[in-house]
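The other protein chains are all here in position, but one chain of the complex has been omitted.
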Amino acid sequence: MQQYFENIINGIEKTIREDPAAASPRKKFALEISKLGRDLYAGRRPVAWCGIVAPFEILNAMDITSCFVEFIGAMLSSTGAVATFLEGAEQSGFGTDGCSYHRSVLGAAEKGIMPKPEVLIGTTCPCTGGIAVIENLAKIFNKETFILHIPQDESSENVRFLAGLIKDMVEFVELRTGIKLNRNRFLEAIENSNRMRNILGEVYEMARKVPSPFNGKELNNFGIVMSLFLGTKRGIEIAETYRREFSRRIESGHCGVPGEKIRLMWIQNRVQFKNSIVQMLEKEYNAAIVIDELNSITWQPIDPDDPYTGIARRSLSIPFNGPVTRRIDHLKKLCELYKVDGAINPNNWGCRQGAGSRGLIEEGLKEIGVPVLNLEVDCIDSRNFAEGQIRTRLEAFMEMLENKRS
Amino acid sequence: MYYLGIDIGSLSCDAVLIDHSERIIASSVVPTGARNREAIERVTEDVLRSAGISHEDITSIVSTGYGRNRVEKRDSAVTEITCHGRGVMAQKDGIDLLIDIGGQDSKAILFDENGAIKDFAMNDKCAAGTGRFLEAMARVLQVDINEISRLDAGAKGSVTLSSMCTVFAESEVVSLIAEGIEVNEIVRGLNKAIASRTVSMVKRLARNTSELSAAMSGGVARNSGVVRAISEAMGCGIFVPPEPDTIGALGAALIAKEKSKKMSA
Partner (left out) sequence: MSKKKYIGFTCAYTPLQILDAAGFTPYRILPIGDPPDRAGQILHDNLCPNIKRILDRALDRDVPPLEGMVFVNSCDAMRRLADAWRRIRPRDRVFLIDLPVTTEEHSISFLKDEIARLTGTLGEWSGNEIATDDIEKSIKKYNRLAALITELNEKFSSNNMTCSRKEIQAIFNRAVTEPIDSSIEFISNFITENDKRSNESDAVPVYIFGNVLPDPEIFSFFESCGAKIVSDDLCTGSRMIPPVDISEDNSPFYSMAKSLLMRTPCLRTMDNSKPHRFGEDIVQRAKARKVSGMIGHTVKFCDPYLLRLPAIRETALKEELPILLLEGDCTMRSIGQHRTRIEAFIEMLR
């Protein structure tokens, strides 16, 4: 695995060296992700497997290579290697009705290709399955777990509770890794985190432009993966690259999808394996995915004098947390800000948290006149992907949106 | 003294008649059809006739299969899991795994060193990996179901079906035909798909399959291509009894004998 990431890194670095103009933001993003992947497998620094809303700025400040487990599922899927791991998990008795991000991770851990963690930090948001995976990993790697209970709303008591819990987590991590959280490093990380937040905010704002300055692949999986870089210089660099490129494009009037006609929102996560959905939308319908649900800044800058409170607030602010009405409000706001014509909800098979709200989301967006296409796919397991059927549904949806516009 | 085992499945109804020394005297297989009572009568008459005995000569009857409770003359009903297990044990010593692939379902049975059932797994929800799947594919390929077993001869194994589901696999096969892929390659691909489903089920019982001494029963066991593919995927040899489709009924007959011995003891 380490070699795999080394190869990608070398490949990208070589391309950039030979042709600096090829240093697109997406390349930079891919490069840094690959470096993170390499670090996970290199075994040089302790590894933390986490839930999605873990306080990555703190772990990064402690030089702990940290990542949410679902990242591995997405990676295995995008490289086309996921089937064996899903099969392995099934043979171990993990029923196929569960989320395949999680099943692939369990399969990978059993086959020994998950890096061994020093600490395991689960987060109750976004999903029940995520916690159960952390528990299984704890068994496999013989480690204790720390679970961050993410309360349902942002009341001041809840924020205080979570802030306290994050402090306890730091103690837990210090004890298990022998690494102390250095005050100055922490402050620096908070500053980095805030800077990245601000630059990302600008990037997302530029993305609102009509027509959109970028195409449907450039910000794919972006917001959620960027949280892994919270508190790091790398994160700022990636965000900077995007900002630079986007402002250049806006100045030059560049348009991500030439002849943009339809603007789409993607709900939750993308389909992770190779597929032709985006290409088809862009080429055949001039339809651009202009916003992904998680490409958005939902939290305030963190106050360096009271960092735990700010971090707690950030964890609570993810739209997946709390009642679905909160999430629907968020989606509605994005629809308005990004002038969206329609939304695509993949409804990842096995996701109770997300797909489970299918009907309510659809109805909520209907209220503001944004139709939703429910794809009903497994975002990780390509074996059940019926391209033909998906195509037919997408085409029908696009025709409907075209008619609506004219 | 004679003992009768009747296995009434969804597609076929089988009967095996044994004597006191556990020798098979007669056996019969008929399609179950819509009215299983008729099928039960027919197989019973069949075996009685070819053995030249009458009803009164039968000491005990055990029924098995999904229609086991519909056999009115039964002395008891026993599940097909137990019967298949008992049946295959009579055919060969030292078996520790039996794979049974019938028309509608498939099962894997794991035995301990004494031949007692230790664990089992069943797939009765999804047609993939059953006789029904093969039948559907034979239809798409426009070949006879009895012929399909020989059709993978000479295939290089270049085709892998990605779909597990019968419906999807059907359209995949259609497009393979359209691409002009040789029939033998497609059939090999199908066999591999069934094998991978089956091995998945087996691995839920035993992670390491290569050291198993395995056997296979059920109608699909007559399909040498599928047996070969499963054997390759498991990394072990597979014993196929001479009459693989009547193993359940044989087991039932043997259990009938044991039960009546217990009763009289």
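As written, the chains take the letters A and B, and residue 1 is the first residue of each chain.
Here, a residue touches a chain if its C-beta (ideal position, glycine included) is under 8 Å from a C-beta of that chain, and two chains touch if they have at least 3 such contacts.
Bear in mind the structure is a predicted one, so any value in this text is a computation, not a measurement.
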Discussion item. Just to verify: which one of A:P151, A:G310 or A:P346 makes contact with the chain not shown?
Written reply: A:P151
Worksheet item: Among the options B:E80, B:D152 or B:E243, which residue touches the chain absent from this view?
Response: B:E80
Response to the item:
By the document's definition of touch, the residue of A:V133, A:I302, A:L334 or A:M398 touching the omitted chain is A:V133
Worksheet entry | Contacting the left-out chain in the complete assembly, out of A:G164, A:P258, A:G369 or A:G388 | A:G164
Worksheet, complete the sentence: The missing chain sits against chain B at residues 66, 78-82, 116-120, 122, 124
Fill in: chain A residues touching the omitted chain (full complex)
92-95, 97-99, 102, 106, 124, 127-129, 131-133, 135-136, 138-139, 144-147, 149, 151-152, 157, 161, 164-165, 168, 323-325, 347, 349-353, 355-360, 363
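In the analysis below, only the chains that are shown with their structure count from here on.
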Response to the item:
chain A to chain B, mean C-alpha position gap in Å, rounds to 48
Worksheet, complete the sentence: Residue set of chain A touching chain B in the complex reads 87, 90-93, 382-384, 386, 388
Worksheet entry | chain B - residues contacting chain A, complex | 162-165, 168, 171, 196, 200, 203-204, 207
